[in-house]
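One chain of protein is taken out of this complex; the other chains stay put.
A and B label the chains in the order they appear, each numbered from 1.
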Amino acid sequence: MVAAIKQPGWIRGLLGAVLAAAFGVGLVVVLRDISGLPIWQTEQTGYPHVVVPLVTGPLGFLAGFGCFDYWLRWAAGMPTIPEDHSQHGAKSWKDYFRFNTDHKVIGIQYIVTTFFFFFVGGLMAMLIRAELAQPGTQIVDAATYNSLFSTHAVLMIFVFVIPVFAGIANYVLPLMIGAPDMAFPRLNALSFWMLPLAGLLFIGSFLAPGGAFDAGWTGYAPLSTGAPLGQSFFNLGVQFAGASSIATALNFLVTIITMRAPGMTFWRMPLLVWANLSTSLLVVAATPFIAGAQFMVLFDRALGTQFFQFAGGGDVVSYQHIFWFYSHPAVYIMMLPGFGIISEVISTHARKPIFGYRLMALALIGIVVLSYSVWAHHMFVAGMFSWLRVPMMITTLLIAVPTGIKIFSWLGTLYFGKIHTYSTAMLFALAFIVTFTIGGISGVMLGMVPIDIHVSDTYFIVAHIHFVLFGGSVFTIFAGIYHWFPKMTGRMYDEKLGRVHFWGTVIGTWVTFIPMHWVGMDGMPRRVADYATQFGEWNLLISCGAFMLGAVQLVFLYNMIVSWRFGPRADANPWRANTIEWQVSSPPPIFNFDEIPRVVGGPYEFGVPGARHAIMAGDGAEAAKPEPTVVGQT
Amino acid sequence: MMGRLPIAKMFAATIVLTVVISAVMVPINWDGQGASTAAPKIDDLLNVMIVLSSFVFSLVMVMLFYALWKFKAKPGDESDGEPIHGNTRLEVAWTLIPTIIVLFGAGYSWSVLSDIEEVGDHPLTVDVFSQQYAWSFGYPGKDNAYSQGELHVPLDRQVQFKMHSLDVIHSFWVPEWRIKKDNVPGITTTAIVTPDKPGAYQLICTELCGFGHASMRAKVVVEPAADFRKWIAGLKEKVPDPYLETIRQDTETDPIPLGAGGA
Partner (left out) sequence: MESATVALGHTHEEEHHGPPEANQSSRIDRQTLGIFLFIVSEIMLFGAFFASYFFLRVVVDPPTWPPHPYELPVPVAGINTAILVSSSFTIHYALESIRRGNRNGLKLGLVLTWLLGATFLFIQINEYVHIGFSARDLAFGSIFYGLTGLHGAHVFVGLMLLSFATIRAFRGHFGPKAKDHLGVEVPGIYWHFVDVMWIIVYTAVYIL
């Protein structure tokens, strides 16, 4: 028992959480006592006795769990334990529940955790659709409904789409650039363990008095500053999720810049690496803005500051500026990694070099730059300086250009190739081109101020959101999961079930999200639990589509779990790809390489006689011999 | 390389598909009935964009499905495709064409915007007050006559709404008028509209404002000037003082004409 408490792990973690939380409460009590306030505060939104422990508790867990052990020993100048790699690799499923510094293990941890939150968020979507199946209120009252779509969106965005990309990249990116691991493995592990905490805060808000946060995922002040306790869970959860993704982005940037294999020049990097490079640039520079915005909201709530309280000289609209200065780039944070995945999948399964590789990379950078200059397109009707609308409209529309370059270049890649569609990954990649084009086009229409004035805050927006986020981001996520499943698990998934999942998802997406455009333009506002009866039929259809969409996700779940356990063994390079991660065994050896590979050419030189991307240790563009230690297998 | 593609045929297919999609979509009145001078302008813009968008979409579809049909690998064919790395002419083309389209769209939108926000000589000013979860209206020109939950405006006369929120953000939307504007606590927001169809419509709150958001509606009546004057005369209440106080305190955000990007 004592031993269990001494060594890092769950017991010590939970203990740390409890102690730190208690410390938090004590701190509040003492401070209030000193400053002569009543010890137990009774204001509506403040709840310092809850908010402070919500900060200290998770930190206590991380400390107890072992995230800081090494650094603390180092900081105290103690002899650091010689690296015995006990924190590296996974021999059994138990190792996935430890503080583990292996980027491959962390990648799996990320993916599994985020998909858990995807299903929770999806379940909420199912409730939303059940409520909206008919006009009037049936299963949830209006207040609960607001909590539902708010948590739905927050889970999907902050603890599913953004981190799942970090997870996939965590697994494949170091392999792709020929690095033994990420630049800061411990920071990497810490980033991961902050994530479940964020997710739990979001879900846990349902237990708060007054219910979960219900001001939408945008949490506009002053609605959010006056909301019940649940809103504070959102403010804090975002801090943990944000810290996590900033740390990861930093890690990616340093890894990509300083740890590329010899010969891996920037113009030889696979586009997935380029995509994560640009995404990380966005994260590092934009995410602090949402941290700032949520801090200010928290202070307005808990400390009574006046940032967004016009009565005290605050500025209401400034919240939206600060929020969107992050949250617009955030939508590209949720798309660019997907672009990277699609490039890998399409070029591999079309057996063709990427069409216009350099322009593809430059387009990514172009999107990064532009996306800092368009945030106000979310505020066309918000009563901000109206002179800002036209400039932001122009920049917004211009983003269609680099994005278009990518779409057309993927199409160009298909030409004179040998297109294989046996893999579900390729199917999702192709479907992505179609659905994302639609979502993007609706986005361009939203970019036009007069049209946006009419459809802003209607279901047209909801349609756009889901075409770009579900038909866009999530399709690319599925493509990526299917594509690297053999690499990550060492087994093949079931293509038949894959097809069921694919067609179900594609049809479900269209049936669910296309009619939303129509009801939106025709006058149905978003974020309403009840609506005019004239929209009844369409909404019923939408709900049916949503349920089938949900149901087929269960097929995906089944396929993944069963194939991971019992699927036929996968060989090193089932898709005959060129990039380095496919040149090592599936799953890769515990330290990725015995010897860092040498890169001698571009990543997509299909059909180029004698061309080759990398020379592996002891030669062999073919697979290296499988290693005994098997990672990522239950 | 392009020489080996039936470019002309593909282009023709794109045009045909564009025409088909447009022919189906343009006649549909997506935005529902229009009842203001702005409505037809916005709907025309939408239709033009529908045509351009269906062109873009058709282009993508034709390129995609032609490739899938022509270059699908035969079963068992393990060979690679041709090592084509790019084609500068093509890349320039698909950079320029979208640029032209969106810049055209931007210019067109801009002109529509300055057009619909043009302030006429003597618009009728109406004060809008929003709070959780109700609307009320004041008529400063008619010594602050005050109406709760029901908005009347005269036909064919430009109305300038001065919007004030008393608690959180709400948003003023009459779908038939195609105008929407947030009501923000602390500032006065403005919207311009010239109703040109008599009738009863609904004012919808489109900014999440709490559990009552979905039910925050008001009746809107557009009627000939005479009836309007009668209705005003029939109003007993005056705008309550606290509301007038709000109007005085709220800072005016920049006047609309500046709005069209300083046009």
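By definition in this document, contacts are C-beta pairs under 8 Å (C-beta built on N, C-alpha and C of every residue); 3 or more make two chains touch, one makes a residue touch a chain.
Since this is a predicted model, take the numbers as computed values, not measurements.
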{"item": "Contact with the hidden chain (one of A:R98, A:H152, A:R260 or A:H420)", "value": "A:R260"}
{"item": "Contact residue for the chain not shown (choose from A:A363, A:L427, A:V444 or A:I590)", "value": "A:I590"}
{"item": "Chain not shown: contacting residue from A:T137, A:T305 or A:S373", "value": "A:T305"}
{"item": "Identified contact with the non-displayed chain, of A:A286, A:L370, A:V584 or A:A614", "value": "A:A286"}
{"item": "Touch list for chain A against the chain that is not drawn", "value": "59, 68, 70-71, 74-77, 80, 82-83, 85, 88, 178-181, 183-187, 190, 243, 246-247, 250, 253-254, 257-262, 264, 284-289, 291-293, 296, 299-300, 303-307, 309, 312-315, 317-318, 321-322, 325, 590-596"}
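By definition in this document, only the chains that are shown with their structure count from here on.
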{"item": "Chain A-chain B separation of Cα centroids, rounded to whole Å", "value": "31"}
{"item": "Sites on chain A touched by chain B in the complex", "value": "141-143, 146, 214-216, 220, 222-223, 226, 310-311, 314-317, 350-353, 355-357, 359, 381-387, 389-391, 393-394, 397-398, 400-401, 404-405, 407-409, 411-412, 414-421, 430, 433-434, 437-438, 441, 444-445, 448-451, 453-454, 456-458, 518, 521-523, 525-531, 576, 605-608, 611"}
{"item": "Sites on chain B touched by chain A in the complex", "value": "1, 4-5, 30-32, 38, 41-42, 45-46, 49, 53, 56-57, 60-61, 63-64, 67-68, 71-73, 77-87, 90-91, 94-95, 98-99, 101-103, 105-106, 109-110, 112-113, 116, 163, 167-169, 171, 173, 175, 178-187, 189, 204-215, 253-254, 256, 258-263"}
